[in-house]
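Here is the structure we will look at.
Excluded from the complex is one protein chain; the other protein chains are retained at their positions.
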Amino acid sequence: MTNISRRTLLKAGLAALAVPSVAACNNGAAARGDGEIIYWLWDSAQLPMYTECAKVFHEQNPQYSVKIEQYGWNDYWSKLVTGFISDTAPDVFTGHSSKYPLFADKGQVLPIDDYVSRDNVDLSIYQKGLADRWIGNDGKRYGLPKDWDTEVYFYNSAFTEAAGISTEQLNSMTWNPQDGGTFEQIVRRLTVDSKGRRGDQPGFDKDNVKVYGLGYGDAGGGDGQTSWSWYAASNGWKYSEGEPWGTKFFYGDPKFTETIGWWRSLITKAYMPTYAQAKSGVDVTTSFGAGKYAITPNGSWMLGTYGGLKQVKTKLARLPLGPVGKRMSMMNGLADTIWAGTTRRDASWAWVKFLGSQTAQDIVAKAGVVFPAVAASMPAAKAAFAKSGWDVTPFLEPVEAGDVFAYPANPNAADVTAVMTPAMDAVMSFEAEPASLAKANDDVNQILSANS
Amino acid sequence: MTATTNAPPTRKRSHGEQAAPPGRRRSLGDLKVAMIFLAPATLGFVVFYIWPTLRGAYLSFTEYSLLSAPKFNGLANYERMLHDSFFWNALVVTVEYVVINIGVQTVLAVGIAMVMYRLTKSITVRAVILAPYLVANVVVALVWYWMLDFQVGIVNQGLSWLGIDPVAFFGDSHWAIPTVAGINVWRHMGYTALLVFAGLQTIPAYVYEAAEVDGSTEWKTFWRITLPLLRPVLVMVLVVTMIGSFQIFDTVAVTTQGGPINATRVIYYYIYERAFTRFDFGYASAMALVLFAILAVVSLVQLRLLRAKESDLA
Partner (left out) sequence: MSVGRTVAWVLLFILLIVTLFPFYWMLRTAFSDNTQLPGHPGSLLPVESTLGAFKRVLGLSTIEEAQAQGGSGAAVNFWLYLRNSLVVATITTVCQVFFSAMAAYAFARLRWPGRDKVFALFLAALMVPPIFTTLPNFVLIKNLGLLNSFAGIILPGAFMTPFAIFFLRQFFLGINRELEEAAMIDGAGHRRIFFGLIIPMSGAPIATLAILTYINSWNDYFWPLLVGQQENVRVLTVALGVFRSQTPQGGPDWAGLMAATLIAALPMIILFLAFAKRITNSIGFSGIK
């Protein structure tokens, strides 16, 4: 009878589909051994060197093994949060200053103080100040530093040569918020309109610029790491009264607002693209590679990306000397953190300890992708970068001189960003004045005091 | 299975009409059988509709991070909502979106339906204008995100070809929400037009003939006769599309993520952000409850206002 066969067909169909779905129901987590840990990172460029580290780690500790998974930045953090919520987070994962404080606050990362003292881990091998960055608001330590980064200017050497600007000039720039110092003069010279006139030549056409002297990717939010942080710092400004872990921010301080006012004035003078243009579908490095920008400030983790821009010969220049008489740069660093819910604590700690050791960081250094946190591994890194054609001294100088400042970490970083990003965007798109940042600052401080 | 008929069928009954149950013995009717047939649906209904509604209401009075148990905190979430500028901004942005989206969409849909009604009932034409509705919101959003890009999008190329300056559709806080609304109009106008078109079919021809005899112009016919007769269809369309419109999420999530400068941080997206990226689930639940209340009020008001008279055909 037709109806029975139809029903049988239906049941058979359901069964056929149920099998793969039930099979896929299992996350595969149960199949792992006790000594196998899962490790997450977000930078695909770092995958090869950490795979090598995992190999050496396994040789040294045959009872442990590491499975590495890489996800893109946004995906990484949303999967991590889902992992926390569903109790399926990775055992060890790369942490960032802007994110780990919240995780620590919610008890999702494991303090390692006991392990550090038990194994007598030597914290002096790291670059000055790095290890302490991973001590949270509660005084507990959450990670061992694995790399560090600072900012410099990446510039198109063909453009600077054509403009008659020497390397000495580029590396001895000065800056102040009133007239931008020699830095602004150089930026002006490098800006070229569609008829070939430079910014400092008569008849310069502001509305038809072909090459902008200075490029940028966004308004910087609350940290301005690669956009304005060094100007503000060398103007004598601090993010908050406790650096890091501040509970009172100073975005309303005149030293900050005048810095932002100057930065924005570069758009008015047409040395920088408008905000809409900077934020559209072609990003800052691609635009730089296409010859639209002469100078772009960026972090040391971008060396590989700039190296891949075949159409331009990129060189590095020091950040300018500011009103306080110093060249300052933000110094940030990553560390690997352990999930508090992991069932493989010993294995996870062994991996973290290994990654924080000179053995691992020598491997990292040789890969020439990032700067290792261990000071002794730095020469190898310098050599590796030199092989790719980079002289990374401009990155190192502020660190050696001690003229660095920390990323503004905070357990309420997300709330601060939620206020500051739109506020900065509004200023840079001329919908608000720099003075409006004082109101944003009040909102930020209000949130922080409500949450403490 | 043995026969379970309760009474011999009589020929007096016509289609769909039920026989009057003759006594207490049959008051349960087919209850036992019905329960079997209804079992899965009822299970789904209770577990995934009723229970969540109740639990959602409960969670809105708690502080809940999803990482540990919910903590009751009374009206704290609601008080916080009153002072939360992001929440009010989200409501304003969402209302802006709904007004533009529904307004433009309905006008266009009626226009398209009228044009099709006069010109062609071709299934091909109808199928083509329905096509955007078939693909996912995220697909539509991404294609338009590419087409409307400030530097490399085809639309801005066309504008500059016409001598107009490029527009930062997604990057300019004044354009962002209208752009998102426009994208959704593109996706839904065909579908809505077909709904109106079906409604147009129900208007009998003699009405138009009478109007023509009376010497009415096309425009006047449309306003005085067609539109009022379309009222029931339009009411249904408006109510349902408006409820859907308030829940805009997909397009924002894959294009602007709430930016620029909070111009597209619609209420749905803000709730999502709070619940799943800020570990602030209790507060998000409270906002969802408020949204529910707003939608209920809006629908009721709409139905009341627009159903002042039933179909004017009578």
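Some observations on this one:
Just so it is clear, A and B label the chains in written order, and each chain counts residues from 1 on its own.
The rule we apply is simple: a residue touches a chain if its C-beta (ideal position, glycine included) is under 8 Å from a C-beta of that chain, and two chains touch if they have at least 3 such contacts.
Note that the structure is predicted; figures quoted are calculated from it, not measured.
In the entire assembly, the chain absent from the figure touches the shown chains A, B. Per the touch definition above, the residue from B:Tyr78, B:Trp186 or B:Tyr208 contacting the chain not shown is B:Trp186.
Only one of A:Leu123, A:Ala162, A:Ala290 or A:Ala435 touches the absent chain when the whole complex is considered: A:Ala290. Interface note for the absent chain: among B:Phe61, B:Phe87 or B:Phe281, the touching residue is B:Phe281. Interface residues of chain A facing the missing partner chain: 1-3, 6-7, 10, 13-14, 17-18, 20-22, 24-28, 44, 70-75, 78-79, 82, 85-86, 88, 281-283, 285-286, 290, 302, 305, 308.
Looking at chain B, the residues touching the absent chain are 1-5, 8-9, 13, 15-18, 21, 27-31, 33-34, 37-38, 40-45, 47-49, 51-53, 55-56, 59, 66, 111-112, 115-116, 118-120, 123, 125-132, 134-140, 142-147, 151-154, 157-158, 161, 186, 190-191, 194-195, 197-198, 201, 218, 236-237, 240, 243, 246-247, 249-250, 253-254, 268, 271-272, 275-276, 281, 284-285, 288-289, 291-292, 295-296, 299.
The definition used in the following text is that only the chains that are shown with their structure count from here on.
Centroid to centroid, with C-alpha atoms defining each point, chain A and chain B lie 41 Å apart. Interface of chain A with chain B (complex): residues 78, 81-82, 84-85, 102, 106-108, 275-277, 279-282, 414-415, 418, 421-422, 425-426, 429, 431, 443.
On the side of chain B, the complex with chain A involves touching residues 65-67, 85-86, 145-146, 149-153, 168, 171-173, 259-262, 276-279.
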